[in-house]
Structures are given as structure tokens and as C-alpha cells.
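Only one protein chain is missing from this complex, and each of the others stays in its spot.
And then chain A:
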Amino acid sequence: MPRTTTVDCSGCPPFRALTFDALGLIKVVEARDKQSGVPRVVERWGEPDSSNCVSAVSITHRKADPLLAVARKNGRVEVMNPVNGDLQAAMLNSNVTDVRSEENAIVGLHLFAKKNPELASRSCTLLTCTAKGDASVKSFEVTNSSSESVSLNSSTWNVCAGGNISCCKVDESEKYAVFGGKGVEVNFWDLESSTKIWNAKSPPKNSLGIFTPTWFTCATFLSKDDHRKFVAGTNNHQVRLYDISAQRRPVISFDFRETPIKAVAEDIDGYSIYVGNGSGDLASVDIRTGKLLGCFTGKCSGSIRSIVRHPELPIIASCGLDAYLRIWDIKTRQLLSAVFLKQHLMHAVFDYNFIIEENQLTNEEQANKDNVMLGEQLDALPLKRKKSESKEATLDTNDTKKKSKKTKDHKRSKEDCLGEKITRDEVRKSKSKKKSKSKLEIPDEGL
């Protein structure tokens, strides 16, 4: 019997996520089914071009007039509508002479959710930070055209003297920001007055007198209401917790695996964080103690570039160079589903405002969908399991399967050697039949 693996994921709740890849494409992934959906790509925006490679992304989650800002490798910043992908405004990094060089690539981008009261209603404010360390806050009019918008007012300052900035994060209150990078210790800035408040101190030399050069790759604030604590990941596989009210050196620092930390994300509970590294390992850590809570094990083989936590549902999404968007359950740390998106993914964001109406799917539609599912057989198969069914129920089904397997084994052993191959085939068929039957049954129960 050929041993085949099925993707054993139990489907995921409805969500909508946007992914940004190395060719500058933006793909919208949606899972629509109420109980357990198979996420799939519903839309693709943009034309493939390597100069359009997305370097930073920011989204505002307000209900009315949501906006999405995307920074490209060629120095262009685009503001779009995350619902339909309409370009609302575009801006070229104007003060830069040579946009192509690596130094001037935008590495940090933040779209302010709060509106500036002085400005007109249809405007937005952006914080951009280049690799060289030029940070600027600009406001400009949303014009619904692809022509370059004129910034209304802007302030620019430099966050580092030397080295390269590689991460930039703004806290929830949007007053403070953290910058860090290669050769740059993490800085804490007040955005309103654009002054540096706090600067980290590099950790001491180790027992052998070896100093590891500073190289921060990612940072995130720990909780929503506290801007003083933040977590940073370094290139020499260290995760550090800083508390600006306590000391300049990290409060907690621990190693994670062997390859550089590439992404950190905070949980909404305020103490656990998710860490992803350059060889595709993803784990959750309790940052209060620095203890590993558990790893997200799957067949993830490429560097993780971005991790995002859904604000309501207990899921996180990770994406990276292996071109998969993966959805994980944070409780069980199981893979819920994976979507293959063909390109190296740079970023992913959740669209929080995506809600499926209850009566959107009529019975007919559901039936149609099931038919479609049948065609897809194995991939969709495990995903059809209902989420509302308790775990016990799933266990039961497993048991029955085992039993049926046993009986089949008996049968098989009774039959003689020659017929074995054929019977095996039959068994396989019958199994698949059974599965398809059960698939048919489940939605009936649901209705």
C-alpha cells in the first residue's frame, strides 16, 4: 500500500488576508465557509515586475475608509483601498536622488490610523523610514489617481548616524516608534517632537571576550497599552525584551535555534510572542519568562518573513520565502491550512473588517460548493470537517476508521497472495468512496 500523506488540516474560520510578494503582486486570500473553509486566492492586483518588490506594508483597520500603504523597492509608496485594490494615492520618495540603490529602500512604513484634525478629511499621514535612516512623517491628500501626490506637510529627521536600519515599528498610541538595524542599537523616538528618548546599550562581551556585532532584524511592541516594552529579534538568533522604564540593556534575552530571527509578532494577551526564523521554524514564547511554549510544526522549509495575529480569531498567519501562506491555530499549534502563492512572499496582513453574513450562502450555493469540493477530492477532504463538531466527535470518527481498517486487514489476509493487489485497489476505492460519502453528509447535518 503506498503510504501517502494527506494535508491533515482541519480547515480554518473565515478570514481575509492580503499577501505581498517579491514581484510586487498583491494577492487576496479568503476563506469563506462558515464552519471550515478552504482558503483560496480570490484576487490578484498589480503586474509582475521585480522593481515593484514590496519592502514594507501598513494597514489601518478602521471600519470606514480603510487604507493600505505599500512601499515598493523602487521607492514608490502607494496607498490603496484594501477592499478592492483601488489606488488612492502614490508618492515617490522625492528627496532621494538615486532611488534604485539599496541604501534608500524604504524598510519601515506606518500608516497613521488617527486623522490629523488640521488637515482635510481625505488625507492620510505616513511614517517612512529608509535603510539609511531617513525617517519622515508626511501627510498628503487622497486623490484617487495614480499621479504623484504632493505632500502637505512633512518633517524629516535621521534616526541613525551609521549602519542600516532594518526594522521600524510604531506603537498602538502612534506617538512612539522604535528603530533598529544592522549596526544600529534599537532607538526609541517620540514622533510628535521627533526626538530620541531612549537608546539601547549593547550587551556585554561574552566570557571569551567576543563581541557580537549589533544587527537587529525585527521588532514589535509587546502590548497595546504599554509602549515601554518591546521585543526585538537579532541576526545572531537572539530574541530580546527591552523595557525602557527599567534599563538600557535587555531585560530578557534568549536564543532561538541557529538561524537569524526574521519575524516577531505579539499576541493580544500581552505576554506571548511568536518568533519565526530564517530556516522556517516558528514558535511561540512566553516572554515574561523566556520559556518556549511550543513550536508550530509543519513542513515549512523557507525563511519566515512575516507573522500576523488575527485580533479576534485564534489564528496566526505566517508567510515567507517558501511561497506558502500558512494559517495556524494558536491553541493547538496545528496547521489549519496552507496556500501556495508561487512567489517569494514578503508580507502578509489580515483584513479585520471581513465578516461573512450569515445568510449569504443559501442552500443552493452551498450544494454547488460541495460539488466543486468533490472534484478536488483529497486536498479539500480533511478540510471539510466541521469545526462546530467537538474534538470528541472527530476522535470517534478516527476510531471507526481504525475499526474498519482492522476488519479490512482480516479480509485481506484471508485472501490469497495473487488477489492481493486487486483487493488493495478495491480497498482504496472503497475508502475514498466512504470519505466522499461522509463529505456529502456533513453539509446536510449543517443545514
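Basically, a residue touches a chain if its C-beta (ideal position, glycine included) is under 8 Å from a C-beta of that chain, and two chains touch if they have at least 3 such contacts; residues count from 1.
We adopt the following convention: contacts and distances are computed from a predicted model.
The protein name that UniProt records for the chain not on display, among "Ribosomal protein S5 domain 2-type protein", "CD180 antigen isoform X1", "Brix domain-containing protein" or "Cyclin-dependent kinase inhibitor 1", is "Brix domain-containing protein".
Check A:92, A:142, A:252 or A:323 against the missing chain and you find that the one touching it is A:323. The chain omitted from view is touched by exactly one of A:32, A:61 or A:344, namely A:344. One of A:154, A:194, A:279 or A:334 touches the chain omitted from the figure, and that residue is A:279. Within the complete assembly, residues 2-5, 23, 25, 48-50, 215, 235-236, 259-260, 262, 278-280, 297, 299, 301-303, 321-323, 340, 342-344, 378-379, 413-414, 416-417 of chain A touch the chain that is not shown.
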